[in-house]
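Partial view: only certain chains, each at its native spot in the assembly.
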Amino acid sequence: MKKICAAAAAGLVTSVACAQSSLTMFGVVDAAVTYTTGSGPASTSRWQLTNSANSFSRLGFRGNEDLGGGLSAGFWLEEGLMNDTGTGFPSNTNNQLNGTAGLGTQTFNRRSTVSLTSSTLGELRLGRDYTPTFWNTALFDPFGTGSGIGANQLYFSGLGGLQAPTGTRASNSIGYFLPANLGGFYGSVMYAMGENISNSTLPATPGALPVPNKNDGRYGGIRLGYQSGPFHVSIATGLTTYATGDLRVSNLGASWTFEQLMGLRVMGEYYVESLGAVDGKGALLGFILPVGPGEIKASYARYVRQPVGNVPDPTTSKLALGYVYNFSKRTAVYATVARLTNSNGASQALTGVTTSPNHASTGGETGVRVAF
Amino acid sequence: MKKICAAAAAGLVTSVACAQSSLTMFGVVDAAVTYTTGSGPASTSRWQLTNSANSFSRLGFRGNEDLGGGLSAGFWLEEGLMNDTGTGFPSNTNNQLNGTAGLGTQTFNRRSTVSLTSSTLGELRLGRDYTPTFWNTALFDPFGTGSGIGANQLYFSGLGGLQAPTGTRASNSIGYFLPANLGGFYGSVMYAMGENISNSTLPATPGALPVPNKNDGRYGGIRLGYQSGPFHVSIATGLTTYATGDLRVSNLGASWTFEQLMGLRVMGEYYVESLGAVDGKGALLGFILPVGPGEIKASYARYVRQPVGNVPDPTTSKLALGYVYNFSKRTAVYATVARLTNSNGASQALTGVTTSPNHASTGGETGVRVAF
């Protein structure tokens, strides 16, 4: 990360100018060698060079201007990087499946916002941004939500709570954030538009009446949290409207840092989601233990999908163990192993491979991450 | 905008180095909440988060090197941003409709040039750049040519004078600009290539001979202007060659700033265009009135399309009124209302909606713009 101070007319870079306004270029480049395999007759295995196993690779530009009187303005443009191949990520223009744009290339898919912030009234933020219902899944998982094998992919692979167009971020959003300095309390609400025209309908099915979907892709969500000393808790809920069945996501995350136990941070998340008539729920428990310049991370997660009807619920469990060695605040090497187990017909597998129903999937990876 | 001075070998950033060469990162992020609606039986309405309603969102990198003796070299790379969704704009590779490239993603669609400039001889500029015939429509409209509802979209929606591949910019261009300091006179010419091979033909129509189109996408244009004190006038004309019918665009813009009337700037543009055998013409009158830290803007525009044959000419009029509050030179909030009216069968509407023939379309928007 480089904070580039504002250049005065003479071209001098000074700290005085920097206090008034700033432009920052920042990013992460993270690559790993990954091996994953399924088991059972229909399984596959794969070697890959992957990106973002420790932290999501990105390149961003952001800035801030102090307008005086506690008011400031800012912008944030951040694109995801698939640095194993030099490509980028698509974005989504309407929060609906048909809105994918920019496949295989760079877009500011991670964040693209303009803000007005008052120190007493809070922040108004417009553009493409994280949804309130995303954050708890990221902050209370020891492996974050990187695309590495350690992160809780059960949730990703479930009903789509994180894979839906509004699972992580929403386009066309209006967000409000409570001001800082509320004694540890924080919160935000977001409303995002699907931008369909007033008489929009789904593609017609033969013999059926057109189904209006004017509100498809409309997201509304809220998040409230409290962080003080060793304790952090946060709750969030959100609803995305779809004519084919609404998506509801709610989650609760909490963590406690035991300073007397070498700084051990224990954390957990509970989440429920539903897509139309199908429900899913899951939970995660994990910890991060600092050890010298590195840290040991572990998590156990379980996901249960509850279909309509009297059949056993497909269930998947995941165990992940990792070690990160920090050369500096910005540079680290790491290694992770993970194992998924399935029952009641579930067949989730680690990234890039397939496993037979009720069979396990295992994998390992090691990589380098540089932040700037 | 940040001017990053050249770093000396020791890594020191100094104003001396900056005088020799510079690298500047710059941009705009502008987002607005917009509601537009048509009227009549076939009309629609829509809520959107839009971008660029006050100024076009962009991210750019440009630089300049002083070569001594009044000579300098420069480059300019500027991409458009759809920051409501994190995506970008396509460019066009051959100035023809089939040359669209990079849909839904970032390209340096706004400008991508390399220049040699002499203080006495002028500037030679190669690459993708604005066409001479674009500028008068931007400079003499109080709302510029942003994609907001205030700008004169009649022209955009007409025969395609601004929507054609060469309407705003051309790829493969060679441009020449008169030197500065000509006592207020300025001017430029551009020649851009379609780059078709020597025996190129249009896709064959059954039973017809192939039509050669070696010159399709070739643009030639010129612009001359004079600006001194309160007065500014500019005239431009251009021709794009197409085997299906050439596109001719000409326009004349002028403005006067009355310093004694609070700095009121009154402006107008007259433009004519033709695509093959169909003609169109229009005019705009408007003003910008500074009021404290803000400004009031208004415009009235009219566009008449003249088809072949004895039918009344479809005509559209537009009235727009806006207010911009400037927190600083870079940060502003704004609001605009606009109303389009149609007659003689015309059915133009504001962005994103449709209106019935001879019916009106109205809309309003409010947003935030940050420049850097």
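We call the chains A and B, going by the order they appear; numbering starts again at 1 in every chain.
The rule is simple: contacts are C-beta pairs under 8 Å (C-beta built on N, C-alpha and C of every residue); 3 or more make two chains touch, one makes a residue touch a chain.
Since the structure is predicted, the reported quantities are computational estimates derived from the model, not experimental observations.
Student: Could you tell me how many identical protein chains the full complex contains, when just 2 are shown?
Tutor: 3
We adopt the following convention: only the chains that are shown with their structure count from here on.
Student: Express in whole angstrom the distance between the two chain centres, defined as the mean CA positions of chain A and chain B.
Tutor: That gives a centre separation of 37 Å.
Student: Please output the residues of chain A touching chain B within their complex, sorted ascending.
Tutor: 4, 6-7, 10-13, 21, 23, 25, 61, 63, 65, 67, 71, 73-75, 77, 79, 90-94, 99, 101-103, 105-116, 124, 126-128, 171-174, 192-193, 195-199
Student: Residues of chain B touching chain A in their complex?
Tutor: Contact set of chain B toward chain A: 2-5, 13-15, 18-19, 22, 25, 27, 29-33, 37, 44-49, 59, 81-88, 102-106, 327-328, 330-331, 333, 352-354, 367-370, 372.
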